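Missing here: one protein chain of the complex. Every other protein chain is in place.
The letters A, B and C name the chains in turn, as written, and every chain counts its residues from 1.
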Amino acid sequence: MIFGESHGPAIGVVLEGVPAGLELDLEAVQRELDRRKPGQSPTATARKEDDRVEVLSGLFEGKTTGTPLTMLIRNGDQHSSDYASIRYTPRPSHGDYAGFIKSQGCQDYRGGGHFSGRLTAPLVAAGAVAKQVLERRGIRIGAHISSIYGICDASLEDTGVLEEVAQKAFPVLDDAKGEEMQQAILEAKEEGDSVGGAIECAVTGLPAGLGAPDFGCNVEGVFSQYLFSVPAVKGVDFGAGVAFSLMRGSEANDPFEVRDGQVVTRTNHAGGINGGITNGMPVTFEVTIRPTPSIALPQESVDLRTGEETEIEIHGRHDPCIVPRAVPVIEAAAALAACAVLGI
Amino acid sequence: MIFGESHGPAIGVVLEGVPAGLELDLEAVQRELDRRKPGQSPTATARKEDDRVEVLSGLFEGKTTGTPLTMLIRNGDQHSSDYASIRYTPRPSHGDYAGFIKSQGCQDYRGGGHFSGRLTAPLVAAGAVAKQVLERRGIRIGAHISSIYGICDASLEDTGVLEEVAQKAFPVLDDAKGEEMQQAILEAKEEGDSVGGAIECAVTGLPAGLGAPDFGCNVEGVFSQYLFSVPAVKGVDFGAGVAFSLMRGSEANDPFEVRDGQVVTRTNHAGGINGGITNGMPVTFEVTIRPTPSIALPQESVDLRTGEETEIEIHGRHDPCIVPRAVPVIEAAAALAACAVLGI
Amino acid sequence: MIFGESHGPAIGVVLEGVPAGLELDLEAVQRELDRRKPGQSPTATARKEDDRVEVLSGLFEGKTTGTPLTMLIRNGDQHSSDYASIRYTPRPSHGDYAGFIKSQGCQDYRGGGHFSGRLTAPLVAAGAVAKQVLERRGIRIGAHISSIYGICDASLEDTGVLEEVAQKAFPVLDDAKGEEMQQAILEAKEEGDSVGGAIECAVTGLPAGLGAPDFGCNVEGVFSQYLFSVPAVKGVDFGAGVAFSLMRGSEANDPFEVRDGQVVTRTNHAGGINGGITNGMPVTFEVTIRPTPSIALPQESVDLRTGEETEIEIHGRHDPCIVPRAVPVIEAAAALAACAVLGI
Partner (left out) sequence: MIFGESHGPAIGVVLEGVPAGLELDLEAVQRELDRRKPGQSPTATARKEDDRVEVLSGLFEGKTTGTPLTMLIRNGDQHSSDYASIRYTPRPSHGDYAGFIKSQGCQDYRGGGHFSGRLTAPLVAAGAVAKQVLERRGIRIGAHISSIYGICDASLEDTGVLEEVAQKAFPVLDDAKGEEMQQAILEAKEEGDSVGGAIECAVTGLPAGLGAPDFGCNVEGVFSQYLFSVPAVKGVDFGAGVAFSLMRGSEANDPFEVRDGQVVTRTNHAGGINGGITNGMPVTFEVTIRPTPSIALPQESVDLRTGEETEIEIHGRHDPCIVPRAVPVIEAAAALAACAVLGI
């Protein structure tokens, strides 16, 4: 359970069900947090978030105790006054308006409050713990930027390369394509605009037979619920994804074969899931990330007090593309989903 | 909660939380069931399913009582012996193999058992009840086939037309496109193959302010969980969906304006959801439906007893495209999701 | 999930999460149903319930498939017209009034509808399946009538005797006390009245370390939630129960000792649970069963249409004490709770 507001005193997460006795590598948690930290490259947002995680409970003598694990990240560097203008004038395609209605005008509007992308920091911390739990069972998670503003990365043939990709500042398979993507981001930035993209993720090592076709147990359903809780994710597509709509059954079907004494499928169009149950192949999916709604260009809005249409211009920070920073967040959401599917 | 196996004595659903006092229109429930019935046109499967719904509980003197509502559909027309060949030789991309592993070989393999598309019948019945509950609150749900095998329907400008589309035997906006799609299905059928497609769905009338950004409450997450429990759904994309990856923020953002004294957005790329919360615009999404894995062409499989690779050929029934029949199923899943979001 | 109304077409239950591959003994399920059947002795209700269970799903070739298991019991012998008088004149201490308000007058009032004790039949069927799952893990459940109208059974020293008690028509440890109890029931019956009592139950074989102190995982909380869903249960007390309020810590504490190489406690005042977690000793508890509210004596009520006070007299069936029949129901609820605690 994630809590906090962008400009409140702190954000954090309480994790239930962490198995007892795990020697928690807090350095690894911090490294994951650093991967999502903004301000690392010219293509990223200007906000400096020096997030240090503090463990409040569930850890004793370096090992998890099996009781709720709480991680806290204090908020620093805040220019809350920057946001006074948006209190009653919602930014288009942000959560501002929906949050205003839901909270009857009582939301913490500063920096998007609880709706801020900043809330992905505790999610990443939680996912980093989940990754360590999964690793002990031989389950690994990796992801890469699959496209930005229409520029596509190479296709993922071998999930083994994703560990290497995780070390890159700009996590793509094909660095030349990565350069093009960064160029597109910079162009958008110069024009005060932003761009969208997509991330492909793979979970390897999940045994066959997990999940059920039914609502609530369906593996695709469980993953998608975690993935859609990441801000800006607007689509989740498993395996061949939207390309299925262009295919025939004879192409789409994954033939069974025996490899090293194991029943596997030759292709993995199904993304490791049939009938809502894992089939032992890597669980693969692509998520679509919308362009950051925060842009520097003037936009049309409405003053919620007067009901009059008005223009809104956002000054200060402006993140032209969150896709690169979203890679560790998607991995984190996938790690939590994998734990849920395993019943951890 | 949906129960039953394709070739067991009966399938059905128990619905909790149906408000008391609803005058249930059982004719309307039956009409929805008839919409998903196979064997209605040359492009559909040959199985005759004359599904009559029987209400076992939760209804008294024609009105719902607020206690669990149980609807039962007895199974008829079964050629269980057709399936003996697949008991230990799973059909590629079906749930057979995953189900075998999960149940340690104890699944009811006949006709896919609990994994069968037949289990969408109780889902449709449940959705039909949900639709009646929603209608009393001014919420309506409609859908159309948005593409089959790459042939795209006209784009949905006005959700109002979907009521008319629901009456069509082949639910598309543009009947000429519909003809092309049916042609593609027939061609696949003749070749013993199947085709995939996509369905676009819209939920109108949901008030702004429902949901939350967080896991478990996120509106996109709730909808996707219901949608992925529909067999063959492999992708769920909200609003502009995968096209967001090609867009700039200035295009993607939905400007606010005032219409009839109401704050609305000029465009609805967000599909009615910002920050996981409804914004009062129609909730729109597209689901990708994979080609039916059941094809008449021979396929490669493995004998799970001997571990030897083998060929499998499925005789008898063969549904070259389930997309048309899936339209009422997607509407049903959306209706149940809308009820969940409303807390009904 | 239990569904149905006393005088509707059928009652039943859908069980999720039954492990696959269990060879289900349907005879044993029927035997449990027979234990709760009314009309077996002069002290019991006159209603003849010849409950035969029909399995609709989740069972194939005699083994569970791991998919939802549905059991249906058709309703027979109904004198619905007997109940016309209570439609708008609620019986004191029945669910009639609460159900009327909740359903805005749309409840199935006949025989208590969904509130009827008859709904314990599917609960017993579900519990009988749970017992078979537990037995494979060495977990056994037994219960006896601990008191009726102040007449107390012998105290339970050894849980081993409960298997024998389960065979008795009147399940007590001390048959002489049982005679006295039956005498008290008959006296109440003759006066048109009813009596209450208590049932003591023990679950043996649960391993130490299950559960957690927290809400939702607390073993006492999980058990009590199942137990209070049995109609007429008004109190749940673990181990020494209410006697704890009379004790000192030095008496109440259970000293640890080593027996056969195992850490055990000499006494079991805690009822097998410390800090919300099992400690490996039998989980024991007592439930208080209120006197059946249905009595033949005239009672004061209100006509809900006119708001006028009125007298109500219930003719026909009248069960002077449900405690004996409630024994298998409490065992069933405990079996389901034990499965929940084990995460089955």
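Please note the rule applied: a contact is a pair of C-beta atoms (placed from the backbone, for glycine too) under 8 Å apart; a residue touches a chain by one contact, two chains touch by 3 or more.
As the structure is a prediction and not an experimental result, all values here were calculated from the model.
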Candidates A:Asp51, A:Asp108, A:Asp193 or A:Glu331 - the one touching the absent chain: A:Asp108
Hidden partner chain, touching residue among C:His94, C:Arg110, C:Arg140 or C:Arg325: C:His94
Given C:Ala28, C:Ala208 or C:Ile344, the one touching the chain that is not displayed: C:Ala208
Residues from subunit C at the interface with the omitted partner, ascending: 1-2, 90, 92-99, 101-102, 112, 114-115, 119, 147-150, 188, 193-198, 208-216, 218, 220-222, 224-229, 231, 233-242, 244-258, 261, 263, 265-266, 269-271, 273-280, 288-295, 297, 299-302, 304, 307-309
Touch list for subunit A against the chain that is not drawn: 1-5, 8-12, 14, 16, 20-21, 54-58, 60-61, 63-70, 72, 102-108, 113-114
Chain not shown, touching residues in subunit B: 16, 66-68, 212, 214, 343
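Going forward, only the chains that are shown with their structure count from here on.
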Chain of greatest Cα-centre distance to subunit B: C
Distance between the centres, which are taken as Cα means, of subunit C and subunit A, whole angstrom: 47
Averaged-CA centre spacing for the pair subunit C and subunit B, given as whole angstrom: 39
Where subunit A and subunit B are represented by their mean Cα positions, the distance between them in whole Å: 27
Subunit B: positions in contact with at least two other chains: 1-2, 102, 114
